[in-house]
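Every protein chain except one is present and positioned as in the full complex.
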Amino acid sequence: MLDRLTEFFFPKQVSTFASDIDNLYFFIFYSSVALFFIVVFGMVYLAVKYRHKKGEELKLTSSKDHSNLLESLFFIIPLILVSITFVWGIRSYLKMVIVPDDAIEIKVTGQSWFWTFDYPDGGTTLNELVVPSNQPIKLVLSSKDVLHSFFIPVMRSKMDALPNRYNVMWFDATQEGVYDIFCTEYCGTGHSQMGAKVIVMKPAQYEEWANELGSDDDSIPLDELGAKLYTKKACNTCHTLDGSSLVGPSYLQTSQMWGQERVFDDGTSTVIDENYIRSSILEPQTQIVAGYQSVMPTYQGLLNDRELDALIAFLKSLNEDSQI
Amino acid sequence: MSEHHITPLRTYLIIAASLLFLSGVTVWVSYIDLGPLNIVVAMLVATIKASLVAFFFMHLLWDDKKNLTMFLMSLMFFGIFVTITLLDTEFRGDLDLNPEVKDPINKRAVFYDTLPLTDTHGHPVDEHSDNHHEDKDHH
Amino acid sequence: MSNHNPDAPKHLKHYFANVDQQYETSKFAMWAFILTEVLTFAGLFVAYIVFRSWYPDMFVDAHKLLDVNKGLMNTIVLITSSLTMALAIWAIQKNNRKLSLIMLIATFVFAFCFLGIKFLEYSHKFEVGQLPGEYYSYMGPEVVHLNNPHIFFSIYFIMTGLHGLHVAIGMGLIAWLIYATYKGNLSSEYYTPMEMIGIFWHLVDLIWIYLFPLFYLIG
Partner (left out) sequence: MSENIKQNYLNHPKGLMSWLLTLDHKRIGLMYLVSGILFFFLGGLLALVMRMELAAPGNDFISNDTYNNVYTLHGAIMIFLFIIPAIPGALGNILLPLMVGAKDVAFPRLNLASFYIYSFGALFAMYTIINGGVDTGWTFYTPYSTQSTSNVVPMTLGIFIIGFSSILTGLNFIATVHKMRIPGLTWYKLPLFVWALYGTSLVQITATPVLAITMVLLMLERFLGIGIFDPALGGDPVLYQHFFWFYSHPAVYIMILPAFGIISEIIPVHSRKKIWGYKFIAYSTLSIAFIGFLVWGHHMFTSGQSVFSQIVFSFITYFVGIPTGVKIFSWILTMYKGQVSFTPPMLYALSFLFLFTIGGLTGIFLGAVALDIHLHDTYFVVAHFHYVMQGGTIVAFLGGLHHWWPKSFGVMYNQTIAKICAFGVFLGFNGTFFPQFLLGLRGMPRRYATYSEEFVELHSYSTFWSGILGISIFIAIMNLFWSFIKKNKVDPGSNPWGGMTLEWTHTSSPPHPHNFEEEPVLEHGPYDYDKVIVEKTYK
């Protein structure tokens, strides 16, 4: 019964402290339902019982306006309930802040509008947090621009990412799977698209993954790698493939304009070629396409040369695809 | 309006003299190094001065006590604001389990990196005879 | 009820029962206003306290760039003006309009001196680049090792600036009082505006009493 209810109210319980928090929720929930029914039942009962019936004369009503017993009950019952809630809330909270010593530390950086994850053995992923199951994971959060907040509903955990400061959160995933991550601190245009995934793997699988991190892309052709990177590196948050413009110009449009002039907001223009694409990924603030805002962060350090070539190849291929 | 209290002239003069005297005292004390007590002494003197102003110049001593209540209330809310804010700012990273939470990542704002060194008059010192650094100073 | 009592003095508003009620109401409201003033400054004091405790060394070293002499002079000027303001009220209570007028003018002059000295201080800071926020450019040998001295100057300029604004507003009010006293609108029977503006003026003094040591003496 309780399991069914938990499923109804909450996402899956994946972290070690999730069930504790859900139980706290149900404790408050049941107390609230009880109090609520007392209030509503009392209200309806009194209102109906003492309603002014048709034709009844107005009369002097009772002067009763207090009852020591009832009033002490009003104080004591809520006081007991909130005391339990407070103590429970703090006890569970302390479990959530005290990070176990054997935790793996992963650095999480928020940036408008994607997440970067730096793993302890080197290696970086974008918008994909890969962690082993049954192993405490400590996340050290910060932000490169404005406030973001890192929210994993299945872990019941959330923490703001502040610029120029670190914040810490941790969890211990109990079940393998792929789960949602949301940004919950408003951060501008792409706020609602600033999602990511947490991928929980079996420890052995994670080991394998961690060893391969950063070396797996050599074998696939450039434009296919580019297509992968397009979503993996969160280009899709701002650039579409269908010609419609989001925060930035669509890849398709740029692709179709290959070799033609592009006009910037300061009046200058340049020919779209490999060099232009490369510099607009690495130094996006220098040339802003007319009609758009200067919001793109630099990808310096986030893409290696092969990956840059791959993205360029992917972009060029879009035009050919559309002509077929 | 004849019943209003009229403070005698002598009181005003004595209060003003004490205020000036205390101002001298607090400057004099500031040249003595008392360590952390410096701030305590300075604030103590300032509070004595402030009470003199409030009670005598502002007539709180003789006024309706409601007015005094209003004034004290303002101090109380100020106290609440300070105390509770300090509960956060003084204790960040207080569990010492996560020392990285304690301090900002960069202690110094980035724009200092481009500021040229100056002498005590604010003129840039030509250390590297770096020309384009100088333009920055003339705004 | 709407017919006005012909014996009532002309400064008595019709919705008050008597002069005393009107006087007490104004005064009480003035104190409520003082409460809002104190809490306006409270925000800035909190900023001061928080940043001082985050950057204790920076505050101590940066405060040495301020001119204690000018600060002390301003303290003396302001205390004296507070005294003359109190005396102006004392004189009008004794129905001595002439003395009251002289005292008000003296208060006005002292207030002007205060702003004059402040102006000298500010203009020196502007010259050497000890400016608030990103406009800060002073990198003299005393401060070159400090972290973020611009925050000290931001807080210094905002707090003394807001205080200076209060002095300027006070000057305007005092100028109006001088006019009203000169015209003979105020007397020992009715001096509510002078009392209210007096309270405001003393508040300005009171805030300076804290600003002076916090910035000039202990940084």
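Some observations on this one:
Should a chain be cited, it is by its letter among A, B and C, assigned in written order, with residues numbered from 1 in that chain.
Rule of thumb we're sticking to: a residue touches a chain if its C-beta (ideal position, glycine included) is under 8 Å from a C-beta of that chain, and two chains touch if they have at least 3 such contacts.
Quick caveat: nothing in here was measured; it's all calculated off a predicted structure.
Judged over the whole assembly, touch between the missing chain and the shown ones holds for A, B, C.
Between the chain not shown and the residues C:74, C:130 or C:154, the one that touches is C:154. Considering A:65, A:102 or A:121, the position touching the chain not shown turns out to be A:65 (whole complex).
Within the full complex, the residue among A:184, A:236 or A:319 touching the omitted chain is A:184.
Taking the complete complex into account, residues 1-2, 14-15, 21, 24-25, 28-29, 32-33, 35-37, 39-44, 46-47, 50-51, 132-135, 147-148, 150-151, 154-155, 158 of chain C touch the chain not shown. Counting over the whole complex, chain A has residues 9-11, 17, 20-21, 24-25, 28-29, 32, 35-36, 39-40, 42-43, 46-47, 50-52, 56, 58-67, 70-71, 74-75, 78-79, 81-83, 85-86, 88-97, 145-147, 149, 151, 153-154, 156-160, 162-165, 167, 180, 182-193, 195, 293 touching the chain that is not drawn. Residue positions on chain B in contact with the hidden chain: 66, 73-74, 77, 80-81, 84-85, 87-95, 101, 104, 107-111, in rising order.
Note that only the chains that are shown with their structure count from here on.
When the partners of chain A are compared with those of chain B, no chain appears in both lists. Ranking all chains by how far their C-alpha centres lie from the centre of chain C, first place goes to A. Centre-to-centre separation between chain A and chain C, using Cα means, comes to 49 Å.
Rounded to whole angstrom units, the spacing between the C-alpha centres of chain B and chain C is 15.
For chain B, residues touching at least two other chains: there are none.
Counting partners per residue, chain C has no residue that reaches two or more other chains.
The touching residues of chain A, counted against chain B in their complex, run 97-99, 140, 142, 164-168. Interface residues of chain B, counted against chain C in their complex, comprise 1-2, 4, 6-7, 9, 12-13, 15-16, 19-20, 23, 26-27, 30, 38-39, 42-43, 45-46, 49-50, 53-54, 56-58, 63-64, 66-67, 70-71, 73-75, 77-78, 81-82, 85-86, 89-90, 107-109, 111-112, 115-122, 136-137, 139. Looking at the complex, you find that chain B touches chain A at residues 95, 97-98, 100-101, 104-106.
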